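What follows is an incomplete set of chains from the complex, kept in their original frame.
Here the chain labels run A and B in written order, and each chain numbers its own residues starting at 1.
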């Protein structure tokens, strides 16, 4: 398959989470994935998009960009918003990613356990979350 | 026909797994039931509610068991 990717722009509405899920699943399914793997990716992406809607924009109007591409022998999904941004202190302290923390966000814990890599990149405005899932080249081998 | 079937299958956006197929056929079954009950074509939302799964998943599953190519595309290119 030739190099493939997508960029999707949607308003930050709850009813669009399902939309993103099936788009990402259809895209990921172009590679040889099992349904449980697809489900992992769908759940992780849902968490990231829901965060942008709820935390990034506080349920106010805004746009979310979702990008997908295959690279580094896996699938990258980026979820980008231009909302209030995620607390840099929180990320540095790894509070959002540490399951040992007192009140850890379950969303990021989830994303981390379902994906092979999760990166949180605070933008000048808003947040970018990069999710990476390794895809076995040939599982029948 | 075998050639065409293989073409369609190989070009399916998702390798149609068993459980996905199950969702799709259940959706079609529910659709038939609802046609009987409402005496009209049910909406996707009504089917999804009956199945208790998100409507996008109904759409996704049904698409996976469908002929994915353009009807008027030359099959052999």
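Heads up, the rule we're going with is that contacts are C-beta pairs under 8 Å (C-beta built on N, C-alpha and C of every residue); 3 or more make two chains touch, one makes a residue touch a chain.
Note that the coordinates shown come from a computational prediction; the quantities given were computed from them, not determined experimentally.
Enquirer: What would the formula be if every copy in the file were counted?
Expert: Counting every chain in the file, the stoichiometry comes out as A x2, B x1.
Everything below uses one rule, namely that only the chains that are shown with their structure count from here on.
Enquirer: Roughly how many whole angstrom separate the Cα centroids of subunit A and subunit B?
Expert: The computed centroid separation for subunit A versus subunit B comes out at 27 Å.
Enquirer: Could you please specify the touching residues of subunit B with respect to subunit A in the complex?
Expert: Contacts found on subunit B: 13-15, 17, 19-20, 54-57, 59-60.
Enquirer: Where on subunit A does subunit B make contact in their complex?
Expert: 18-19, 21-22, 25-26, 29-30, 32, 34-35, 38
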